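Below is the structure I would like to discuss, written out as structure tokens.
Not every chain of the complex is shown here; the ones you see sit where they belong.
The first chain written gets the first letter, and so on, giving A and B; residue counts start at 1 in each chain.
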Amino acid sequence: MTTSTALLTADLVGVAVFAASGASAAVAKRLDLFGVVFVGFVAALGGGIFRDLVIDEVPPLAFADWRYATAAAVTAVAVFWLHPQLARLRTTVLVLDAAGLGLFTVTGTLKALDAQVPAVGACVIGMLTAIGGGLGRDLLTGEIPVVLRREIYAVAALAGSIVVAGLHGLGYAGPVPLVTAAVLIFALRLVALRRRWGAPVAPLRSPRTRGPGPDPEW
Amino acid sequence: MTTSTALLTADLVGVAVFAASGASAAVAKRLDLFGVVFVGFVAALGGGIFRDLVIDEVPPLAFADWRYATAAAVTAVAVFWLHPQLARLRTTVLVLDAAGLGLFTVTGTLKALDAQVPAVGACVIGMLTAIGGGLGRDLLTGEIPVVLRREIYAVAALAGSIVVAGLHGLGYAGPVPLVTAAVLIFALRLVALRRRWGAPVAPLRSPRTRGPGPDPEW
């Protein structure tokens, strides 16, 4: 198996896992079969479509290579029919999702750097590649995106994208540093899940200003 | 009337019908006049803007040709003032909407094929051209998109786009096969409305796994 075949395989596994998360959310919201496939498609490919639009790689890969849309659709249909059995795979899915997070962040950051986007922008694009699909999934199913509410998820992606941009800036371009960054994201995400790490939430009102006073929301 | 004039006229009628559906949803949500016009604009032109971005036809037609934005805005203002009377036109609107669905799918698929997008991607883009505006309308008015929940709507569009891509692949490029595909979508949609066809919804729990057990949603 060549490197590019390995990368394509990994990419399609990531697409399938993200499609499963979208399809599963859609089933829980009682969407019909088309809705389940569509939300699966957006969860799997929405981040990559956004990435390709901002780096001007058109048509986006999701439309240019039929294997991406097909992988997403087949997975979503499978979830539609099999979802009660899938409940037992919860842990497997979370682990695969963490792997997808690592992979999509690293490839997204790299594609942005290759398209001459400066480092800060490339890190943001890499992170958006990985979390964009989940944002779309939550908006379509009427939820405030879960990635904005709790858990270390996007922050793990951002940390990995900074490592990729840093190594790229230092001239490291081979596969080893990239795999390192992907594994870092994967590990950070799993440890965060295990230890229930979460980002802090602001107190709605500091003790000092409690009591009559101006409305704290403006 | 030349072919291109006929096509432009049909396109603008489609824009007006979709704008009416958006404006009407916005009136029902008590949005102000600007909100009604804006949701009408998104419902009418959102799908086409997305199509033009992914096939790199910039600026999108909605911004490049003033007649599109004007048709959407004028229709939305008319709905704002006249909407109680429009209630009587419910059937007319559903029929025109089905015609718009057929037209937008066929032109969207064709434009994608002409931009060298492979067949599978072109079909998805064609369908998104037709349903994208309605998705935007529902997101802006705080609803889970109706196209994901019930009825044969996007599936009719997808069937028509596959016919367009198939005929295109076989070398048929004249207006007759395209009109056939548009009529197919139109007829499928009307029959589905008439017979209340809907796509299936997954049972939330299969009988076999009912009772104590793992959470079916992951």
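Note that in this section a contact is a pair of C-beta atoms (placed from the backbone, for glycine too) under 8 Å apart; a residue touches a chain by one contact, two chains touch by 3 or more.
Every value quoted in this text rests on a predicted model; they were computed, and no experiment measured them.
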item: Full complex stoichiometry in copies [only 2 chains shown in place]; value: 3
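Just so it is clear, only the chains that are shown with their structure count from here on.
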item: Centroid spacing, where centroids are CA-atom means, of chain A and chain B in whole angstrom; value: 28
item: Complex contact set, residues of chain B against chain A; value: 53-56, 112, 115-122, 124-125, 135, 139, 142-145, 147-150, 154-155, 198-202, 204-206, 208-209, 213-218
item: Of all residues in chain A, those that touch chain B in their complex; value: 24, 26-36, 38-39, 41, 49, 53, 56, 58-60, 62-66, 69-70, 80-81, 83-90, 93, 139-142
